[in-house]
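Data first, discussion second: the structure below is written as structure tokens.
Here the complex is missing one protein chain, while the rest keep their positions.
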Amino acid sequence: MLIVMHHHATDAQIDEVIKAVEAMGLKAEPIPGSLRTAIGVLGNQGYVDDSTIRTLSGVRETIHVSKPYKMVSRDFHPESTVVNVGGVRFGDSEKPVMIAGPCSIETEEQMMAAAEQVKSGGAQMLRGGAFKPRTGPYSFQGLGIEGLKYLQRAGKAYGLPVVTEVMRIGQLEAVCEHADMVQIGARNMQNFDLLKEVGKTRHPVLLKRGMSATIEEFLAAAEYILAEGNDQVVLCERGIRTFEKTTRNTLDLSVVPLIKEMSHLPIIVDPSHATGKRNLVTSMGKAALVVGAHGLMVEVHPDPARALCDGAQSLDGIGFAELMKDINGLFEYLGY
Amino acid sequence: MLIVMHHHATDAQIDEVIKAVEAMGLKAEPIPGSLRTAIGVLGNQGYVDDSTIRTLSGVRETIHVSKPYKMVSRDFHPESTVVNVGGVRFGDSEKPVMIAGPCSIETEEQMMAAAEQVKSGGAQMLRGGAFKPRTGPYSFQGLGIEGLKYLQRAGKAYGLPVVTEVMRIGQLEAVCEHADMVQIGARNMQNFDLLKEVGKTRHPVLLKRGMSATIEEFLAAAEYILAEGNDQVVLCERGIRTFEKTTRNTLDLSVVPLIKEMSHLPIIVDPSHATGKRNLVTSMGKAALVVGAHGLMVEVHPDPARALCDGAQSLDGIGFAELMKDINGLFEYLGY
Amino acid sequence: MLIVMHHHATDAQIDEVIKAVEAMGLKAEPIPGSLRTAIGVLGNQGYVDDSTIRTLSGVRETIHVSKPYKMVSRDFHPESTVVNVGGVRFGDSEKPVMIAGPCSIETEEQMMAAAEQVKSGGAQMLRGGAFKPRTGPYSFQGLGIEGLKYLQRAGKAYGLPVVTEVMRIGQLEAVCEHADMVQIGARNMQNFDLLKEVGKTRHPVLLKRGMSATIEEFLAAAEYILAEGNDQVVLCERGIRTFEKTTRNTLDLSVVPLIKEMSHLPIIVDPSHATGKRNLVTSMGKAALVVGAHGLMVEVHPDPARALCDGAQSLDGIGFAELMKDINGLFEYLGY
Partner (left out) sequence: MLIVMHHHATDAQIDEVIKAVEAMGLKAEPIPGSLRTAIGVLGNQGYVDDSTIRTLSGVRETIHVSKPYKMVSRDFHPESTVVNVGGVRFGDSEKPVMIAGPCSIETEEQMMAAAEQVKSGGAQMLRGGAFKPRTGPYSFQGLGIEGLKYLQRAGKAYGLPVVTEVMRIGQLEAVCEHADMVQIGARNMQNFDLLKEVGKTRHPVLLKRGMSATIEEFLAAAEYILAEGNDQVVLCERGIRTFEKTTRNTLDLSVVPLIKEMSHLPIIVDPSHATGKRNLVTSMGKAALVVGAHGLMVEVHPDPARALCDGAQSLDGIGFAELMKDINGLFEYLGY
């Protein structure tokens, strides 16, 4: 941490800050500049809580150098992590993984039809939501446990590991029983108690970026899971909230190469939620693979026009087959 | 809902849309314009899920007129709601309520000292966190149940109803037992399962705005609580996330008059979290009261320089007494 | 400036950075930490361009301590500046100034009627736009020079100094001839050539914050004017662009106390453009004065329902008289 003093800070104020740093068991190194003095803080093993320092007189600002995470960082864990979901592998050395399926699980027939399309299109994993986070209470909230069973059966029938969202700790056991991978949605990225509980399982986790989360907060959320002993975490970029409203969110693709540099965890992209528009899914999905994403998650529904949720961003079977044809061409170019 | 067709949409496409609307049990009213046709959707009793419509060919966009909430809306409930927390009343006809206390509960002595300062300053309620949502797992996470006891004792000793945050459903019973009001934090504003459970209690709720929540999402989150039968909800603006980083968040004071127009629920403001800077708390707090806030929540700590959390935005006893002197002058001007 | 090296940076990389700093004529002071080394840069008299440093291998990030402005900073100019516009004074020791008038100058009659309302309401300055920055080319673009004459006559008739926007260098001479204060609008806050030319005049300037400008950029824009020798600059907060769309912009009131701390220049607030809603103008305007604004600029039109621009946020004469009654009550409370 660097403590920047005001231009007119007195020597007594500087001494006061140095004493406060030392009282925290750390070393203070003053750096007198021509316009102002700065004080380096040394000896900390991680993020320093600066609230007690920022309150001292003469202090203009404090600047953090350490980050609120460590185990997820490539600095301290240079080898890339591979996450294994029932034999499907996400990681630097692996071919990108395609996950597809409907936003919501609606009926057993719908899930079977979706799984058939997902499989025949060539995807490796099946998605579907049994517990749905909806803006308002009057929208369809998901089928619950019954839905988990349909998802599991469809996955088994077509040999596709399945991923589904968990919204509360009380659902976690059932979700782990029926699904191969547990998803934490964007709205729960900072539901820290849920992160801790998921960290105590040894189930693979798909952690979505919060809708206005910084990269630092995103990695710190993953740190909650790793800190409990579970390193099987795949990160997922799904768009951030900006002033631009033509798309549902603004897909921030530069996080893919950035996170691959900063962390050893795999990262995938969800172009369906990011854009909210079916006709953008293929092009944005391909762009995500070109910047190095370890996989894609796309919404596929046997009959989008009758979907109970997010139909406008879902592909039907034909649309998904076309997307996969395109993606396969891209894989060839990328050398997979 | 209004469905806007493309400039070059054909009559057949328009007919297709009309049929789809009617298939949903609603009425479609075409409005031929000079540049394009729009189709009004009539007969819906609330928000219409438009995913099935947006997918039809010839449709340019759909525009929602209804909102994803109804019970929180002043349109349907014109009288202002008064929320009663152990005798302390929030509402249009009431003097604004002052809530104060530390970010985190640290020791029994600290809570007693804080309660003494809060009481002697003239506040009506005591705050303090036992379960703390922290960005990273290595920051202080709160004392848990033990902390709730300290809070309750301090509140009783000084005759101050208490409010504290709940982070997971499993904590709700203990929080309701020890606290007079349950807080849902910004990071959990869209933790819908927690909202539903809180809605099933009859405990007063303090619901904070999510860090990038729109007003519509904020009100829809409150709707989850009211829909379960609990109308004792106080809303709380605490700043939103923007590109500006000099303050912790950007305090959006215009939501206060807007929400008072749109909803019958009381709304208070937290200038401490919004700004993250102690020296801005008094001026922004006074501004909040001038625009009509039903109360303020401010952070007060007996020794901010040694606070385990958010010391930089906390006032000490003397600072709080000064703030209250200022606020009392303002109350006189405002006619309380 | 502080240069933060990667955890695994080598001694040779550190040496390379030190040499590069010294090649810039500055001093480098390494600060070895337990996790990584940082290098303090000393001896600079202002902002350091770090592009050449960030490119060196082993460098994780550079952190600026100096700012891209100096003359506008209170650090280097502690006494508050008073800006004098034809006898109307903006500054710390002065009563806040009320500026009012229509968005656009439409006819001589309209300006006379507006000036009468502005004067009788008790404002000190008259505003009105002759050159209008409009999103699209088909909206009313202003009356130009003819409008300037109406504005000047109306100001003279009622003894009100006038302020009007300049959009291009070629208009500057005419604007200075007809108006007492030159406004740079939000869209031109970083029109640096215009800032320089305005800086070469000795005319008072009203500089509006860009719609997504940081405080640092806002002050650096003012620095362009002061650097040319003109220190008669009043800053104006008018709302920033965020994801929230219920208001036209999000009024960021915390910049008022922050800028008063950081700079010696006066700062006023425009609640009309910030909110875009007439019924929010009075409450947000009062809040601005409570946090210490040196003035307000509000839109007043004799007949808002027939205004050629921004009618929805304009007050009529009666509305303005009511606002001024409210404001005068507030001035009494504030001790003016």
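Labels for the chains are A, B and C, by order of writing; each one numbers its residues from 1.
The rule is short, and it goes like this: a residue touches a chain if its C-beta (ideal position, glycine included) is under 8 Å from a C-beta of that chain, and two chains touch if they have at least 3 such contacts.
Note that the coordinates shown come from a computational prediction; the quantities given were computed from them, not determined experimentally.
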Of A:Thr107, A:Ser120 or A:Asn279, the residue in touch with the unshown chain | A:Asn279
Out of C:Phe90, C:Tyr224 or C:Phe320, only one touches the absent chain, namely C:Tyr224
So which of C:Thr10, C:Thr107, C:Ser139 or C:Asn328 would be touching the chain we can't see?
-> C:Ser139
Missing-partner contacts on chain B, residue numbers | 2, 4, 6-8, 29, 31-36, 38, 40, 42-45, 63, 65-66, 75-76, 241-243, 245
Residue numbers in chain A that touch the chain omitted from display | 212, 214-216, 240, 242-247, 250-258, 261, 274-275, 279-280, 283-284, 286-288, 290-292, 329-330, 333
In the full complex, which residues of chain C touch the absent chain?
-> 20, 46-47, 49-52, 54-56, 68-70, 131, 133-140, 167-170, 187-188, 190-194, 196, 211-212, 216-217, 220, 223-224, 227, 241, 278, 304-314
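One rule holds in what follows: only the chains that are shown with their structure count from here on.
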With chain centres set to the mean of the C-alpha atoms, which chain is at the far end from chain C?
-> A
Superposition of chain A upon chain C: rotation angle, C-alpha, nearest 5 degrees | 180
When chain B touches chain C, do the two copies use mostly the same residue numbers, with over half shared, or different ones?
-> same
Where the centres are mean C-alpha positions, what is the separation of chain A from chain B, in Å?
-> 26
Inter-chain centre distance, chain A versus chain C - centres from mean C-alpha coordinates, in Å | 38
Shared-contact residues (touching 2 or more other chains) in chain B | 212, 216
